[in-house]
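Missing here is one protein chain; the remaining ones are kept as they sit in the complex.
Let's look at chain A:
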Amino acid sequence: MTGRPRRDPRAERARCLVPGGVRPRLVRAGWDGVLTAEAGPRPPAVVCIEEPAFWVAAIVETPEGRPDRWGRQVLGAARVLAGAEGGVVALVTGVEAGHGVGEGGADRVVVLDIAIGPEAMPGVMLAALAPFAPRHVVMAETPAGGDWARRLAARSGWSIQAGIEMLNARQALRPVGAMRRERAAAPARVLTVPIDRVAPYGGMRREGRGCVPPDVPVLEARVQVGPVVLAQAAEMPLAEAPFVMAAGQGVRDFDSFHALSRFLGATEGASRVVCDAGLMPRGAQVGASGTVLDARCYLAFGIAGAPQHLQGLGKVEHVVAVNTDLHAAIVARAGLAIIADAQAVMPALLDLLREEG
């Protein structure tokens, strides 16, 4: 049973009937208002759940302070497993963690310190999960998430399904045998999801109530990890680069383009036409017959966004475009599009960067 009230078509029709007149006249406009006015107050915009039948945990990495696409999908997977009766508790690790987790589908949020090393992590997670006794724990199959999931499963003895490709409340499916076979089984206690396999939660916003994080035990550390060293933009392989800035036919001023990429710390890319013309090396070509990017941000100057080019942007999360044509396909794909001449914007941006030092 869902909690939705049953529709009564007869009553709805009666409510739409305008009094008077010989023939019945229905006014369906404003129907919504009439309905809700009579059916009591509107349901609250936030779903709060006090005592769910059981809990499902999602472990969400928030590198940007809020869940990214993958993190929202992990929450979506937890919601699938929780169904209507269960609650979702999110353990969040990252900088300024905790934002946007309720929208993502979490009823409770526990923030874990990102500085907890890999060795202590399973113990801390088990302590944080203990009050909830979750039926399932879902994580992303990222390097960090995949590592935590396996440590957690090995420590607790819980069953694990790593890298599931399909999930519903009754079964999970994962490739086995060198990706030549697959196994369908009931969802295990621990699950990891690769990117773009499970849809994010699309329902009403959840409460995301904060809970107290557990104490971090002081262990005799046998593993010490240092700080993360980011790779230099110029020598990074295009396929691995986090920030790519690309030139298309609309770029003529390549001096500004190169200067700008150095200032922004971006790796350079180009459309095929530009590479064909010999203005950029072939290795810089982005697209179906070039490199498929794994970048987080793609800054495109004077690129139309042909389908073959857009294929190279498969996983890119943020596209920024500078183009003179409002109707270029890249503008539709962009989070920010600037309709202007690239030859004017690039020097202006350089000036601004130089001004700020």
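Annotations for the structure displayed:
Here, contacts are C-beta pairs under 8 Å (C-beta built on N, C-alpha and C of every residue); 3 or more make two chains touch, one makes a residue touch a chain; residues count from 1.
Throughout what follows, contacts and distances are computed from a predicted model.
Looking at the choices "KipI antagonist", "Electron transfer flavoprotein subunit beta", "Urea transport system permease protein" or "Cytochrome c", the name in the UniProt record of the chain not drawn here is "Electron transfer flavoprotein subunit beta". The missing chain, though absent from the display, is touched by one residue of A:99, A:197 or A:258; that residue is A:197. Mapped onto chain A, the footprint of the missing chain covers residues 61, 63-64, 68-70, 73, 95, 118-119, 142-144, 146-147, 150-151, 153-155, 160-162, 165-166, 171, 175-186, 195-200, 222-231, 236-237, 240-243, 264-266, 294, 296-297, 299, 313, 315-320, 322, 326, 331-340, 344-345, 347-349, 351-353.
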